[in-house]
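Sharing a structure here in structure tokens format.
As you look at this complex, bear in mind that one protein chain is not there, while each of the others sits in place.
Naming follows writing order (A, B and C), and every chain is counted from residue 1.
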Amino acid sequence: MAEITACSGNLTGLEIADALSKRFAEGIKINSASPKRIFSQVDKEIFLELCKFLKNDLLFDHASLVSGVDRIDRIQAVFHITSYINNCCLIEIVVDLDHEEPEIDSITPLWEGANYHERETYDMMGIVFKGHPDMRRIFLPEDTRFYPQRKDFKLKEVP
Amino acid sequence: MADMWVNMGPQHPFNHGLWNLRVLMDGETIKYAEPILGYLHRGWEKSMENRTYPQIIPLSDRLCYGSSMSWSHLYCMTMEELFDVEVPERAEYIRVIVLELQRIVSHLLWLMAFGVDLGNLTVMLYVIREREMFLDLLQSITGARMTYNYPRIGGVRNDLPPDFERDCIRAMDYFQGKIDDYEKLCDGSKIFRIRTEGLGVVKPADAINLGLTGPNLRASSVDVDIRRDDPYSVYEEFDFDVCTHDACDTYARYRVRMDEMRVSCDIIRQALEKIPDGPVRVKVPRNAPKKSVVARVEDPRGEGMMYVVGDGTDKPYRLSVRSPVFVYVSAANHMLKGHKIADVPSVMGSIDMCLGETDR
Amino acid sequence: MNDNPNAVAMNSKDFMKWSTEVIDDVLRATQAKKVLDKLMLPFWNWSQRNSMYPLHFGLACCALEMAASSGPRWDAERLGIIYRSSPRQCDVLLLNGWISKKVRPALRRLYEQMPAPKWVIAMGECSISGGPWYDCYNVVQGADTFLPVDIYIPGCPPRPEALIDGFLKLQQKIKAEAKGPFLED
Partner (left out) sequence: MELYTFIEGIVVWLVSIVQYILNVIGLHGLSDWLGGADIIRLLTYLGQALIVFLVGFIICLTMIWQERKTLGRLMDRRGTRIGPLGYAQQLADGFKTFLKEIIVPERAWTSGYNWALIILIASSVILVGIIPLSDGWFLSNTPAGLLLLFAVFSLAPFAILIGGWASNNKYTLIGGMRSAAQLISYEVPLLLSTVGVILLAGSLSFGDIVAAQDKIWFVIPQIIGFIVFMIAMNAEVERIPFDLPEAEAELVEGWGTEYGGLRFGLIMFAEYLRGYAGAAIAAILFLGGWNGPFLPPELWLLIKVFIIFFVFIWVRGSFPRVRTDQILNLGWKWLMPLAIINLIIAVAFKMLGWF
């Protein structure tokens, strides 16, 4: 018999969204919530605290994806975190960052699985994750000057 | 012997794909392992921003060449969520059939590589033989051997060929006997057991924390399957087991995959029984709405995920991919530390590497 | 060296040099090299044709077709295509997949490590011309930008039949080139 079984917890996405908005009244904006999905927008200041709350109290145990989106005027860091125990619920956390110096707290100390995703996001988008153990480029060579995923980096035009 | 760094790659027979494992060794014991990626990096996500939505489907096949179908299906599924279209039921059933066929092919590919890693070429050649059979089946549906370009946004490209059900059932019957053969060749051999048991142990809590997913997570005694827990397509219609194993080692990962092939055969049989009639494709608009969606599937290798931002044009604003193997690579040090260098192929082979989706 | 070489009074290096030169002179003067080449050429050529060892090296998608081609259905070993892992022991560098800028120096080095009569096969669109990644910032647009490619096998990915056909084409090419045992003359 398996030691850990998914969906053995009792919280659904709606309850989790409630708990989050109760705990972080100011900084979080829940865009939509369903039993399996929560979409939220979070302030940069409370982000790390929110992640700790997610991990310790709401049993979110798996960092699925860390990525970034270049919105021209700002850069968004996007985190997808799953709770296997609680209904396999997936929460999307979008954090707006400054375009010139995008910096955010790393979640690698909480979820080891985010390690390479954060390195990749740094490599591709230039978002610096504070507290990451090994913040280096992962795909491109160390001396690359550009961040390819940013919108100001244009691919060559082919007719 | 003093400590020394050994570069296992980029050209090394053990890395199926193209990556470099830098290993710090004390004699033959590994003290530290550092994966170096990026040898297959081609900027997939960036160049997709230059393509229209339908153009991306064949390219998403090339994400992971071991299981092309599941990636193009994931892409189409994400897009259906973005465009908010309903897929006809027959198309969903066909998708389940081809996905499970692809899962078998992918696991066979893994077993083939694993056989080479352990030094047993016979396993590899037997597995190639049966893999051809499934490739023929997929070829009869899609016309291609590896990169299928088959799912479409809002359905699938074409219906099943005539007599497909008969061929498929016949192949399943034949193949289930062959799985027993593989087990005789592998489990039955004492050397295979001592080469796999007790290696690369990842405890359940560690496994979740390290971000392992899919068969590797289930082999670490965690009962998770996105097909069951977060159902997509028509997977809630089927009754299937989620294979887990308690040993948490290389052997467990081998066992889980072997069992999953049987389960996949089972799902295909059910799908062939239940498949309804009807159309297989609907029309979708050309331009996407301004919103972002996320979808995830149970890829043969683990949790595949795509995050798409649409901006109202016919090209995606941002397309981000979660590749399961990318995360497994980061667990290399955890798995390899303290083992011998001879265990590197055995352990890294057991997690099913596919570098196309890792480097993107 | 002395004007009048005397084999007894020379040290070993000088002797080797002197004797090689003498033998070379004799061979050249008597046209023996050409005669030997002509006589033995079919045989050497046959052996080169029928024993092409490709490097066991997979880049991307086409590597799976490479594996399939050595499987029971196609069985490339029939034609003497046996995969070796060390570049020192190979004759054919099989490029199967896209070539990123990070792997290009490694590939060039692999090519340099192979001993002299060596051939390069570009398999699949990506290594022929960059293929679907025509606009990517990190993909080399074709293997022939940095390696002398002998055979191109188009396809994305080519089927195993096409790979074997490519090897047969390479056999024809080796036959046409027809280099004898004294390769440089």
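By definition in this document, a contact is a pair of C-beta atoms (placed from the backbone, for glycine too) under 8 Å apart; a residue touches a chain by one contact, two chains touch by 3 or more.
What you are looking at is a predicted structure, and each value in this text was computed from that prediction instead of being measured.
Taking every chain of the complex into account, the absent chain touches B, C. Residue B:Arg195 is the one among B:Arg145, B:Arg195 or B:Arg227 that touches the chain missing from this view. Of the candidate positions B:Glu49, B:Glu100, B:Asp117 or B:Asp249, contact with the hidden chain is made by B:Asp117. Hidden from this view is one chain, which touches chain C at 43-44, 46-51, 71-72, 75, 77-80, 84-89, 91, 113-117, 179, 181, 183. Listed by residue number, the positions of chain B touching the unshown chain are 4, 6, 8, 12-14, 28, 115-122, 125-126, 129, 185, 189, 191-192, 194-195, 340-345.
In the analysis below, only the chains that are shown with their structure count from here on.
Shared contact partners of chain A and chain B are C. In terms of C-beta pairs in contact, the better-connected of the chain pairs B-C and A-C is B-C.
Separation between the centroids of chain A and chain B, computed from CA atoms only, is 24 Å. Of all residues in chain C, those touching 2 or more other chains are 102, 135-138, listed in ascending order. Residues of chain A in contact with two or more other chains: 139-141, 148, 153, 155. Residues 1-7, 36-37, 61-65, 67, 69-70, 78, 80, 84, 87-88, 90, 92, 111-117, 120, 124, 138-141, 148-149, 153, 155 of chain A are the ones that touch chain B when the two sit in their complex. Residue ranges on chain C touching chain B, taken from their complex, read 55-61, 63-65, 67-68, 70-73, 85, 87, 97-98, 100, 102-103, 106, 110, 132-133, 135-139, 156-157, 159. Against chain C, the residues of chain A that register as touching in their complex are 139-141, 148, 153, 155-158.
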